[in-house]
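The structure that follows is given in the form of structure tokens.
For this depiction, one protein chain was excluded, whereas all remaining protein chains were kept in their positions.
And now, subunit A:
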């Protein structure tokens, strides 16, 4: 098997620099945005936003690090998060007052230099009462507020940040340059008839597009100037040449279309970077990089302008830049995506509309460069299909086998039909890209957040169903009058109560979406919208309905727990009559306390579990989804009827790490899960219950209505390292991937369990109960094995590496 190591000394150095940087907070953006707002109070919101971006890009500190080939920074230092005060400030004030800084968190800490605290406090006092959060709070209906406190729904992330989750039209931007975008806006502006009703709004939007794009061009020119200045002082001749070249490149692009691979990579970075500065939504993604950069790559390689190694260095410089991006979020939301994630997706591979393979040499180079860089960004996704080249699928397998979870595998065989089913034009469907983690969109044509705004906590819905809407933790009662567990004399009455509950909470989740969606209209991202079709033609931001497609989806969390809970009650109470409803109630209320509680929990743990290809329980998971589908299809999003195709909702299990906070508010459940412990992740089985191995997991997951999950289906498989310990294991792993394609699974990501993880599991077994390993003919939870067997398994892992 292959090993992946960085060859370039330059990249090693740059990587070390960015990796060793302590996450910080920078207030420059907040300063300039606030100034711009103050200076433009009377202006239409579009102009205000464009001026805010312009002011930031004109004044923020810029730097070029020694050795950098790709330039452009988000804040005053690498891995430093800018402040976005317009979205929410209360959380900052609270954290600063209570804890003095942002570095006392349980995870994802940041440090704000002491000398900036006062200024930030001033900025906060300006924004108080004017933020997105404030506006959402002002219109928040009481039942939504209560349901959010119960956390049966969660939309915090969308009221404290912008949208993110978008891929602009890089292909077009590269083709016409930002001067082309400006020209398009000017042309559209010339067609505005100022006597029309909507004309002033249209005019303001189009003018803001021009301001924003010009400010990006000027931002690049600042780097051009800086590079020239640095070159004068530079003593190393080679570096001087590099700096002069950077200066030349930044003078030309992004204004003009790039003429080389180097220029194209730099331009992609500038566009992506400014989108990251414009808004603090995460998951802004790069799209099908191997497709739109290939013509430049091919040309430069063929003409000998660059060689493959230099192209790889440029890509790795770009990955390091992506890794340097950081966002700070309120602690109340940060648990939903733990580990400083920014979900900047890069997609490679895929099929062309004629079913030929789209893989090219650049796809391989990207794969290799990411495999070597081993950074958590970009989030690399490989599109595969039945006609994927053998070499590509094997190279993907090789990188996966190195054990850092990438690339994630996405299956054209289901995703393309899923898009066609939603009315996406066929060429667009073939051109889909991943956004963030597992959600899909057509690059440059899809509105924000294909994955939706709000989380729906299925495991909480289940708990509320059993308690007639009463939530023990908060004392709130939500939907009541449908009975509680002891009233459900048969499975059908339990199910009927569930249907009433899911209908109600689905409705609340949509309402929550609309609160965020409506108020976000006042914080438009002008630059980003200018790169989304047909925003300029319609003279609308993406949020107003400017995009060609706009299908979003809520995030459903805890599916596996809910399915297992239903199955346990069905089997133990209603069918086998081993337990009574009262016994179950007591056990859940007391969190399985005492010997009696343990006995009941054991029986529940032994009931059929989702993820083992057992129809009995898998069919319940499907029923749960169908009950949700029945409800969600009744609703439209705020862009419905305003231009985009869709304007409605899909399904999604891409709930990132929300399974942890969602579980942390939910009491014990009949699947044997103890109170306040994590729920299952995405569409994956409950941690540690997939005892039949990966083939059975695939079988269970593909029984779900995957074709409707355009918001993305998340499946994470922890792969026992001994299954990849030799050539035979690798061969069969590749076949497993091919089987996944044939079975039409949506997404799968493999985490090959490392020796370090197994060692950590020995130390802290409670945290690692989800690791399943093979032991002499059977699978077992690693943490339950005796120390000798654990040692033996670790030694087998080490043998491989």
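Just so it is clear, a residue touches a chain if its C-beta (ideal position, glycine included) is under 8 Å from a C-beta of that chain, and two chains touch if they have at least 3 such contacts; residues count from 1.
Convention: contacts and distances are computed from a predicted model.
Participant: Name the absent chain as its UniProt record does, using one of the following: "ABC transporter permease", "Pyruvate formate lyase activating enzyme", "Cytochrome c1" or "ABC-2 type transport system ATP-binding protein".
Facilitator: "Pyruvate formate lyase activating enzyme"
Participant: For a quick check of understanding: of A:222, A:240, A:599 or A:636, which residue touches the chain that isn't displayed?
Facilitator: The missing chain is touched by A:599.
Participant: Among A:501, A:696 or A:710, single out the residue that touches the unshown chain.
Facilitator: Hidden-chain contact among the options goes to A:696.
Participant: Just name the one of A:186, A:583 or A:792 that touches the chain not displayed here.
Facilitator: Here the residue in touch with the unshown chain is A:792.
Participant: Since one chain has been left out of the picture, which residues of subunit A touch it in the full complex?
Facilitator: Subunit A touches the chain not shown through residues 595-596, 598-599, 602, 605, 613, 692-696, 699, 723, 725-726, 728-729, 732, 735-736, 738-739, 742-743, 775-779, 785-786, 788-789, 792-793, 795-796, 799.
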